[in-house]
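Notes for the one structure printed next.
Let's turn to subunit A:
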Amino acid sequence: MRVTDTWYLVVGALLFSVGAAGVLLRRNVLVILMCIELMLNAANLSFVTFARRLDDVTGQVAVFFVLVVAAAEVAVGLAIVVAIFRQRRRGATADDVSLLRG
Partner candidate 1 sequence: MSDFPVLSALIAVPFLGAAATLWVPEQRAEAARAVGYLTTTLTLGLAGLLVWDFRAGVGGFQFVEEHRLSSTLGVSWIVGVDGYSVFLVAVTALLFLLGLVASETVTDRAKAYTFWFLLLEGTIIGVFCSLDLISFFVFWELMLVPMWFLIAGWGSAARRYAAMKFFLYTATGSAFLLAAILALGFLHRADVGELTFDLRALAAWDGPPPGTARWLFAGFMVAFAVKAPIWPLHTWLPDVHTEAPTAGSVILAGVIIKMGTYGILRFCFDLFPGAAVDAAPIMLTLAVVGILYGSVVAAMQRDAKRVIAYSSVAHMGFVVLGLFSLTVIGVGGATFTMLSHPLTTGSLFLVIGMLYERRHSRLIDDFGGVATVAPLLTGAFLVATFAGIGLPGLSGFVGEFLSLLGAFLAHRWWGVAATAGVILAAVSMLWMVRRMFGGPPRGPVASFTDLSWREAATVVPLLALSLFLGVHPRPVLQRIEPTAARTIERLTERTGRRPPAADRARAHHRPAAAGRVPAVGHGDRR
Partner candidate 2 sequence: MNARDVLDLAWLIPVLPLAGAALLFCFGRRLGEPAAGWVATGALAGAFALSVACLVALVGLEGPERSHLVRGHDWIGIGGFRSGVGFLVDPLSITWALLVTGVGSLIHLYAVGYMHGDARYGRFFATFNLFAAAMLVLVLADNFLLAFVGWEGVGLCSYLLIGHWSERPRAATAGVKAFVTNRVGDAGFLVAMFLIFGALGSLDYAVMREGAAQLPAETATAVALALFLACMGKSAQILLHLWLPDAMEGPTPVSALIHAATMVTAGVYLVCRAHPFFDRHAAAGDVVALVGALTALLAGTAALVQVDVKRVLAYSTISQLGYMFLAAGVGAYAAAVFFVVVHALYKAALFLGAGTVIHATGDTQDLRLMGGLRRYLPLTAAGFVASWLALVGVPPLSGFWAKDEVLAKALFAGEPLVFGIGLAAVFTTGLYLTREALLVFFGNERFRRPAGVPAPAHDPTVSPTVDYGTPPGPPPLDGDPHEPGPVMTLPVLVLGVGAVVGGLLNLPFRRLEVLTHWLEPAFEGVEEITAPSFAAAAAVSVVSVTVAALALALAWRLYRRGLPEVSVDPLDVRLGPLGRCFGHAWYYDEAVTAFVGGPARRAAERLDRAVDAGGIDRAVGAVAAGVVRAGAAMRALQSGFLRRYALGVLAGTVALLGYAILRAGAG
């Protein structure tokens, strides 16, 4: 059995789905953040695969952009999460923050 690039794409799609499912299912905000990273990396995997298939460098360059952006995102996200944690000692899962509704 030959591993074709389609496999990579499928793995990418699976990773993406797993990430999305994680966002929905996990209550811990930090885990949710990691799931989002997973989704970004699924996209990265696809980019690289497509770049190989197309023999084009753009896809590979894209990955660097994404990595940088993801880093910034995580930094900011953590700052906000920490601020919230600091304010409320107990129970800081995603479900505990539901003051705004309706």
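The rule is short, and it goes like this: contacts are C-beta pairs under 8 Å (C-beta built on N, C-alpha and C of every residue); 3 or more make two chains touch, one makes a residue touch a chain; residues count from 1.
How were these picked? Simply put, all candidates are chains of the complex that A comes from, given by their letters.
Please read these numbers as outputs of a predicted model, since none were measured by experiment.
**Q** If you had to name the candidate from 1 or 2 that touches subunit A in this complex, which would it be?
**A** That would be candidate 2, which touches subunit A.
**Q** Using the touch definition up top, name the residues of subunit A that touch candidate 2 in the complex.
**A** 20, 23-25, 27, 32, 94-95, 97-102
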